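The structure's right below; bear with me while I get my questions together.
Every protein chain of the complex appears in place save one, which is left out.
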Amino acid sequence: MKLILVGIASALLLSIIVGLSRVERGPTPADRMLAAQLFGTTGVAILLLLAEAMETPALRDVALVFALLAAMAAVAFVKRAWHPGPGESEKGERP
Amino acid sequence: MSVIDVVSVLLLVAGTFFFLAGSTGVLRFPDVYTRLHALTKADNLGLGFFVIGLSLRADSWVVVVKMVLIWALVIVAGATAGHLVAEAARTSGVVPWRKPR
Partner (left out) sequence: MPGSTQLLSAAQARRPVERALLFAGVWFVVAEADLSSWTFGVPFVLVATIASLRLTPAREWRIRPAGALRYAWFFAHQSVAGGFDVALRAIRPSLPIDPKLVCYRLRIGPEHARVLVADTVSLLPGTLSAGIEEDSLTMHVLDCGLPVEEGTRLVEEHVADLFGIELAEEGGTIGPCEVGSVGTCGIGSEGAR
């Protein structure tokens, strides 16, 4: 049973890796941000799964922090990090 | 393996499908708006399957409530973040991708 759960966790890890290539590709800062969001939700799922599989309840607290951080990161990104003016939309685009 | 184990694993596999589909969408969809669709909707459903699947195996009801709380937090955070990122993309002039006709 434990093996199955760890297998599922590995599949989720693969899902994160697939999604994270979007960080590298961009092209806009918003694309990179949403890949970070993906890391947040999938990370929460992995942590909840491992908390159960490895009987480590503390991992659920880590999942809780992940969920909170993902929200904070998105707000901070929109309010502070990304302030392109009009006409700057091409910034970061690759030809 | 008991019946509960089997049902639980099936739910977890279903959840994994949605996470993988969400990542596929983030990779394949053409612009930031469409990628946000994939991320918010598919991942929240995937996490839903996970929370239900893991709840079947949980030792106490408090753990179930805690997982539901985390799920709710992820849903609210995901929807709000999606809205903010889409709005920021729109106001900074990221033109939505249109299907070529």
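Every chain is named by a letter (A and B) in the order it is written, and numbering of its residues begins at 1.
Definition applied: a contact is a pair of C-beta atoms (placed from the backbone, for glycine too) under 8 Å apart; a residue touches a chain by one contact, two chains touch by 3 or more.
From a predicted model like this one, the values you see are computed outputs, not experimental measurements.
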>> Contact with the hidden chain only, please: which chain B residues?
In response: 17-18, 21-22, 24-25, 28-31, 33-34, 36-38, 40-42, 44-46, 48, 60, 62-63, 65-66, 69, 75-76, 79-80, 82-83, 86-87, 89-91, 96-99, 101
> Where does chain A touch the missing chain, residue by residue?
Replying inline: 57, 60-61, 64
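Throughout what follows, only the chains that are shown with their structure count from here on.
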>> From the mean C-alpha coordinate of chain A to that of chain B, what's the distance rounded to whole Å?
In response: 11
> Which chain A residues qualify as touching chain B in the complex?
Replying inline: 1, 4-5, 8, 11-12, 14-16, 18-19, 21-22, 28, 30-31, 33-35, 37-38, 40-42, 44-45, 48-49, 52, 57, 60, 63-64, 67-68, 70-71, 74-75, 77-78, 82, 84-89
> What residues of chain B sit close enough to touch chain A in their complex?
Replying inline: 1, 5, 9, 12-13, 15-16, 19-20, 22-24, 26-27, 32, 35-36, 39, 43-44, 46-47, 50-51, 54, 57-58, 63, 66-67, 69-70, 73-74, 76-78, 80-82, 84-85, 87-89, 92-95
